[in-house]
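Removed from the display is one protein chain of the complex; every other protein chain stays in position.
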Amino acid sequence: MRNNRKSYVITGICLAIVLVLGYLLVTNIGSPVGRPLTTLSPRGDKSQAIQNLIIPVFAIAGVVFILVEIGLVFVVTRFRRRSDEVDGKDEPVQLHGNTKLELGWTIAPALLLAVLAVFNVNTILQMDDATDPLEVTVIGQQWWWEYRYDLDNDGAPDIITATEAAIPVGRDVRFKIQSNDVIHSFWIPALSGKMDAVPGRTHQVILQANEVGMFQGQCTEYCGLSHGLMRMQVKALTPEDYQIWLTAMTTSPAQPEPKNELAVQGQTLFVAQCSYCHQVNGVTPTSKSPYPYSTVPDPDYGKTVAITMASGNAPNLTHLMMRQHFVGGLLDLYQEGGSVAQAIPEGTPDTNNIKRWLRNPEDVKPMNPNNNQGMPNYNLSEAQIEQLTAYLLTLK
Amino acid sequence: MAIIEDQRPLELTTGHDPVAPEAPSPLGVFARPKANTGWRSWVNTVDHKKIGIMYGVASFFFLLVGGFEALLIRLQLSVPGNQLLSADLYNQVFTMHGVTMVFMVIMPMASAFANYLIPLQIGARDVSFPRMNALSLWIWLAGAIFFNSSWLLGGGADGGWFNYAPNAGVTFSPGTGIDFYAIGLLIMGIGSTVSAVNLTVTVLNMRAPGMTLMKMPVFTWMNFVVQVLLVFALPVITVALLLLTLDRMFGAAFFDASKGGDPFLWEHLFWIFGHPEVYIMVLPAFGMVSEIIPVFSRKPIFGYPFMVGSGIAIGFMGWGVWAHHMFASGMGQLSVLAFSLSTLFIAVPTGVKILNWMATMYGGRIKFSVPMLFSIGLVGMFTIGGLSGVTHAFAPADTQQTDTYYIVAHFHYVLFGGALLGMMGGLYFWWPKMFGHFLGERTGKWHFWLMLVGFNLTFGPMHILGLQGMMRRTYTYTSVQGFSMWNMVSTIGAFIIALSLLTFMGNVVFSYRKHRKNPVNPGADPWDARSLEWMIPSPTPEYNFAEIPVVEEFDEFWHRKYGHDENGRLVRIAKTEDVVESSDPVTVHLPSPSYWPLVLALGMPLVGYGLIFNLWWAVPGVILIVAGIYGWVMEPSTDPDAGHGHDDHHGEPDEPEATELAAPETVEAELVSASAGSTGVTAEEGDSK
Amino acid sequence: MITRGSKYFYGAAAVGLLMAFAYGMITGANNNGGLSEVLSSGGLVNSIVGPLTFGYKGWVGDQIGYSILLSFAGVMAVIGGFLTAFRDGDAESLIQIQGPGTNSDNADLRVVTPQGLSYWPIVGAFSFGLVLVGVAMSGLLVGIGCLGLVVVVVEWTVRAWSERATDDPETNRALRKKLMHPIEIPVAATVGAVAIVFLMSRILLAVSKTGAAIVIILVAVIVFGVAIFLSSRPHLKRSVLVGALLLGAVLLLAGGIAGGISGPRESEHHSGTEEGISSLTSGPSGHASSNESTSLDRLTVEY
Amino acid sequence: MSAAVTELDDDSPVNPGEHHTHGPTDGQYFKIFFLLVGLTALEVSTYWWDDIFNADTKKIAVPVLLTLMVIKFFLVALYFMHLKFDSPLLKRTFYVGMIVAIFVYVVALSVMNFWGDSGTTHFNDPPIDPPAPFCATSSKPGPCPAG
Partner (left out) sequence: MSDLAYESLEDVEFPDDIHTTSTGISNEKLGMWVYLASDCLLFGGMISTYLIYKNRPGEIAGLSGNTHKVSEYFDIPFTSMTSFILLMSSLTMVLAVNSVIRGDLTRLRLWLTSTAVLGGLFLGGQIYEFTNFVVNDGLGFTSNVASSSFFALTGLHGVHVVVGVIMLLSMLAISFGTRIRAEAVEVVGLYWHFVDIVWVLIFTIVYLIP
């Protein structure tokens, strides 16, 4: 009796739009190109496991979405009040409910979710599995990450580095996550999910990279001023390259050659000025008590380590130039950029970036050194900056 | 009950009463307030309707404030590397935005409706404790102003709205912003607790004859659930905030890991409160939609018991899912597992609601009035938010999504697309009842469509951004991260929302002007609606019901107008004009206005400033609070001198202080005479508690 | 409306304030090298800011004089405020009191003279005495005395006002109650509670550890027992009740003062008490008494 | 007490119940009080149980104490606070609060590993598992194959 064509047409159009948009989205948003942090392009087996859960979940959510929204459009257009309708005539049937129907749509979603829950449980249990993991300790602090490798399992770290961690492809890695001040969160989206770094606790994230690559990461728990710029990288190397990296990192860099005068002066300056916080193994004094940089020391942070390898709570710069990024990945150390993982970085150092940092660190990254949070601006002269840069370049 | 029946005619409502000229009181400013008009009548009112309107106005103001902050956020993020806001300022802005929107917009706006409508919907003349009602308004407002005054006094809070420790401790946040957060929320929490107790008791105790619980309108039901949730959720955050205050101001170390404190304690306490809180925000809107959809579909709500039951179920289940905000916190696999599962199933009762609304519309005759548009919008938009909620109920998936814009998208879809859209619909729906004129229908449609489009443009792209890895609470991003395009879209969307809100404000102004020029009363029942509030004239008279209705059915008012024929089709049985109340009240006696709630509330922020800056400032605050409490307790809730002369208390023996102990007979006499004068008057003196 | 009577007080307040500022400024300048020096060296800002911020920033020379003048101004302003609020000296209210036909000039002041007994002068005199004695003996007494004086001033003022507020003494009393009870009752209640708590804790601190447990339960049982005894009598005499209360209060007061004077027991050498012995013989038994002496050293006593 | 008060939904206010009955007499209160005192004395005595009996008795002290605590709690709530005699609505109100509190906080304590608290001064137990036992001679996790 009523003309419902219009309703079907509108509903159909809406459905078509939704489907087309959905298709475009699904095919587009997952692409990692130009989106270093995307969560939809797993490169490791843990992130793949998550992906395997996400896809059916999204699919079902998408189906429910379409059913509800298209249903809504249909109901609303189909039962709209038409211009020729008057109150009191042909009024709607007064339906108060239908218990069976309602029970139905109580139970059906519950069942659906129960099925999904099985996969969910399965994946959760999977996340902590690891075989013969390489263990790396990660320490979050305002606003950078430190990594420690204890190669011989003697409890004392053998490699201390910042910002960029190296792992071998194909091996499980257990990141043991700690924090030195406030809560941070360690996240390499291509490899695994997040894990918070909570002061006083040790958490773990297990991951495995399936291919060589420089994977971007980002601190994701709000941690104060520069939270947004607290980035990090994990570079996955072939096992052979990884060995090369290990060897390089465990041998001390050569002292600057005497004829490289700038660098020698830079070293002196560094020991005088910078060793208050930074450590270069074998060069800076090791016996200083930790700079009261943060007040939330991890149980073993600061006690054992400070004496042997770290002066204060600032990145250990011993092998600075072994890295492709610094300042939490905000700046590149080499002009060729840092997107390709190399065991020993090659290329021309980007001295401009280093100088920019030394000139005014707070210009690169907002920090609060007055409250012991971050690196102060020492108002170095250009000459001093040249010297320091020359010295830093020797740290490879 | 608050209002007794008295044999004298009502003298209160007209405002200017020629019979009783204001007799100058020797007490001057300390005298009991009498004003019925002008700003004073708002300051001293205990009328739930005026209080509701003040809640509404204040929360709308804060919507503009919070929205302004949101616009700043969006401007800053519109292009990569933007320098508009510094990192520090940005952190303050998003924190204040979140807190403002949650505690100063959505919650009080829900309170506005709850205050205004609950007594009307259950057929009462006021809430159970009218003065306490005023108190909760003033305390909340004092707290809100106190909290926002931090902008002028050293900077806003910058710890995020959930303010995780230890970043919120003095070591890492030495400024005063977080003190304002802690104390501001404590103050507002006191206000909300008072109001929650009040409204809980109101719903239980003040219902009209025959109005059993299962005959209450869904809106009242949902608000009842919300009040109960508040009663239980607020103390939890109170504990958390107390501990935080002790940490920050008194040298304790509850959340300071270096001294043995545990940051997890804060997380748990916050989210034990926080998750019920999100349902506290959305259920009132659900209630409104459940009123609007049946009216404009001309069908009863589908599955009333299921609607009520699912609301209760949501309320209960909400207590068992809080740790889904902590899937990435490292609390341990077993906990993650348990909370992941419990969270999944909270989709079930919510789904029941969505589907029941659709079933209500199904087979109806839908009139696309503005309130209905907003309601349909809610059904559509909330579903999106709910479904994204379900996707992060899967814990492993959530470890990829948490703290990204995907979450931001989720909660704006549920908060804006759920709570705010619903309340916008509510405003259009109840506006004629509150103010006696319609909001412009055509402008309203503009408002709706602009809002819907702007909203989706703003928050839709955030799903994509989040999945592409953009983390929340970042004050900037770099162009290589590939977030630029969608952020721009989102910013444009935000300004479309702003435009829609301007449209709304224009609508308010112009429809009022039009009404002033050419007053047309919409009548008691402009929408042909269903619940009791539509039985009484618009705008609602001060006494609400001239005669308390006796309720026989759910949707009582509707059933007085309509029945159905043998096919179950709707037929009219009575003319609306014959069913609605005519306004000639005979026997109404209203609670008298009072200043004390305001006095008491004013003391609170003073104590707050005292704690933050200098304890001496707290002294006047404490004095105000104590004077407020005792002034209140000693003041009869109904002014014996009001309007009808000295009746009640004159029988009372005016005992000179502490004279001899009364002999038993005297005692009896005392009690009798006291109650004689006070059967009604003492009635809401529990108020004095 | 600002009533006639209050105008004088406002005037006095303004004068006092000005005097205080001037006094603070001048003495401040004097302390910092003399007026001319200040004017020439740019210290002017300090000497202006000083009195304006009540000495928070900048200079105020003679603090005491400055404070006295300021307090004078404050008191005058408050009294003025009271008078405005109560419309004292307001022609209209006087007329209202005395009925039509009078105007403010021929109002018969005897009509509005206060009647009835008042204890406040006595309390006032007593407080004043306390202050005097206190000046010689201890700051605490001065404090109590001052507090007493403030109370007297407030109570007396309100009472005096209320007695002529209207021509109906009944109403006047009611007015007074309405105004003062919200202040009196909480203050009295708090003072009562604090007194009990404070005195009791002094007594407990003075006796030995076991003694404390015994004392507190004894006191409680006595209170409890007396209450039961009294209530079990068919007719309660008011005098008995008051007597019991008074006796209790006096005992508590005496005990508290005695306890307070004898000072807290010293945990180590409390010869003769069981506690001292048991801690020697049975050792820590859950209480880290071995630590007590060391931790005691580190501590600044907070009581 | 009338049915109207008992059944929330029947309490049509048109016809509410009569006045509710009052609580116990003074004498009954005294009895309950002495009961409470006795229970408390029993509770306190656990403090010396290891002295009086032997050290093992301390172990059962905790459950005993908790039981006594619950009994005392309900004695006060039901009698002194009239819950037993008042409208069941009040009972429900209070019990809902109590149950929510117990549920929420017990779960929170469990999640924070309270029950397994090792008593260390550091956090209860970092939820990291001990390194999986690994055998150098086998490529699979787990202890070395026998032999």
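Order of writing sets the labels: A, B, C and D. Residues in every chain begin at 1.
FYI, contacts are C-beta pairs under 8 Å (C-beta built on N, C-alpha and C of every residue); 3 or more make two chains touch, one makes a residue touch a chain.
The shown structure was predicted, so the numbers you read here are calculated from the model rather than taken from an experiment.
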Chain not shown: contacting residue from B:V197, B:V295, B:L450 or B:I625: B:V197
Of B:G155, B:P235 or B:G436, the one touching the omitted chain in the full complex: B:P235
Residues of subunit B (touch criterion as defined above) contacting the omitted chain: 1-2, 4-5, 128-129, 193, 196-198, 200-201, 204-207, 211, 231-236, 238-240, 242-243, 246, 250-254, 258-262, 265, 269, 630, 633-634, 652, 655, 657-659, 661-662, 664, 667-668, 670-676, 678-680, 682-689
Touch residues of subunit D, complete complex, unshown partner: 2, 4-5, 8, 11, 13, 16-17, 19-20, 22-26, 29-30, 33, 36-37, 40, 43-44, 46-47, 61-62, 65-66, 68-69, 72-73, 76-77, 79-82, 86-87, 89-90, 93-94, 96-98, 100-102, 104-105, 108-109, 112, 114, 117, 119-122
Contact footprint on subunit C, counting only the chain that is left out: 177, 181, 184-186, 188-190, 192-193, 196-201, 203-205, 209-210, 212-213, 216-217, 219-220, 223-224, 227, 230-231, 236, 241, 245, 248, 264, 267, 286-288, 291-292, 294-296, 298-299, 301-303
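One rule holds for everything that comes next: only the chains that are shown with their structure count from here on.
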Separation of mean Cα positions, subunit B and subunit A [Å, integer]: 39
Between subunit C and subunit A, distance of the C-alpha-averaged centres to the nearest whole Å: 62
Whole-Å gap between the CA centroids of subunit C and subunit D: 45
Residue numbers of subunit B (touch at least two other chains): 262, 264, 330, 333
Numbers and ranges of subunit A residues touching at least 2 other chains: 128, 200-201, 203-204
Interface residues, subunit C side, partner subunit B - complex: 84-87, 92-93, 96, 165-166, 170, 173-175, 177-179, 181-183, 185-186, 236, 238, 241
For the subunit A and subunit B complex, residues of the former touching the latter: 25, 29, 34-40, 47, 49-50, 53-54, 57-58, 61, 64-65, 68-69, 71-72, 75-76, 79-81, 85, 87-88, 90-99, 101-102, 105-106, 109-110, 113, 116-117, 120-121, 123-125, 127-128, 142, 177, 181-183, 185, 189, 192-196, 198-201, 203-204, 218-229, 295-297, 330, 366, 371, 373
Touching residues (chain side subunit D, partner subunit B) in the complex: 8-14, 89, 96-97, 100-101, 103-104, 107-108, 110-113, 121, 123, 127
